[in-house]
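Data block below; observations after.
One protein chain omitted, others in place.
Right after this comes chain A.
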Amino acid sequence: MALPAAPRSRHLGRTAALVALLLAVIVLAVGLGSVRLAPGEVLGALWRGLSGAELAGNDVIVWQIRLPRVVMGVVVGACLAVCGGAFQGVFRNPLADPYLLGVASGAGLGATVGIVAGWPRGSIPLAALAAALAAVTVTLALAREGRRFPPTRLILAGVVVGSVLSAFTTFLILRGEDRARQVLAYTLGDLGFSGWRDVATVLPYAVLGCGVLIGLGRALDTLQLGDLTARSLGVPVERLRLLVVIAASLATAAAVAYVGIIGFVGLIVPHVVRLAWGANHRVLLPVSALLGGALLVLADLLARTTPLSQVGVVTTLLGGPFFLWLLRRGRDE
């Protein structure tokens, strides 16, 4: 069954504005930095690159340095926001974020092991990705009850796995003091190393994961009525929950492995979208992708151009107070 027609038209204007915002943020972020480029120059450089012309001068900065970083920001921001929205929906818990089941602490441990052991820089994300997926697998195994994965057990198992892995990470950091700064930088999230090759690695996971989650939007809507009601409407709730967890974990793990742990984007963006666009997942998830992408690029721009220096610091510093405001606002109503 497709969408009822009404919600689409209702949100068209707002969504168009958000797309415009995303494009403006991209042009702005590509233009700003140690070498400043006016929006016109940025567009010109983008056009020359797309039309296959020889790149020279500032075009190289745009295409080789700024653009991959910005595109990575869009992809990761979109991923975290979509996965956060899907987790909030599937666990019917507004405090759920993409790191709920131990993805972040898994990635953190994997990266730390790699850094402390002095592995080559290029292999660190792979170690993080493998460890992140392993952590979610352990969480699923711990939460399993026969063929079912009850939400409360999943959340509890995620907390346990997260704590244990974080303790390991701390232990390794304390042992390998001289590399502690490097590990910390990873843990706080950084888009600074992103090149086209990293973008190309993360993109398939992001597209697959987010695509599956958006495709499950209608089933997620139905799940909001409760497990029993959703089952009475013919939705196989257990299969849905497992599929969402796997898709979201794949996308999140890939994102976190390459840019580190960026807090609050996955938590906040779906809340903001829900306020303005409503709770319909087929709208909520794609719109969250747009807003998450724009927000992360903006946060990374702040990180590059101010002493805050790392995107994870910016999102947490601004995201924390904003989320508090959001919660208080909800209570006042």
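Just so we're on the same page, a contact is a pair of C-beta atoms (placed from the backbone, for glycine too) under 8 Å apart; a residue touches a chain by one contact, two chains touch by 3 or more; residues count from 1.
The working rule: contacts and distances are computed from a predicted model.
One chain of this complex is left out of the view, and of "Ion-translocating oxidoreductase complex subunit E", "4Fe-4S dicluster domain-containing protein", "ABC transporter" or "Xanthine dehydrogenase molybdopterin binding subunit", the protein name its UniProt record gives is "ABC transporter".
When the full complex is taken into account, the listed residue touching the unshown chain is A:Pro236, out of A:Gly122, A:Pro236 or A:Pro321. Among A:Thr15, A:Thr137, A:Gln182 or A:Gln224, the one in contact with the hidden chain is A:Gln224. Although one chain is hidden here, its contacts on chain A can still be listed: residues 1-7, 92, 215-216, 218-219, 221-222, 224-226, 228-229, 231-236, 239-240, 243, 274-275, 278-280, 333.
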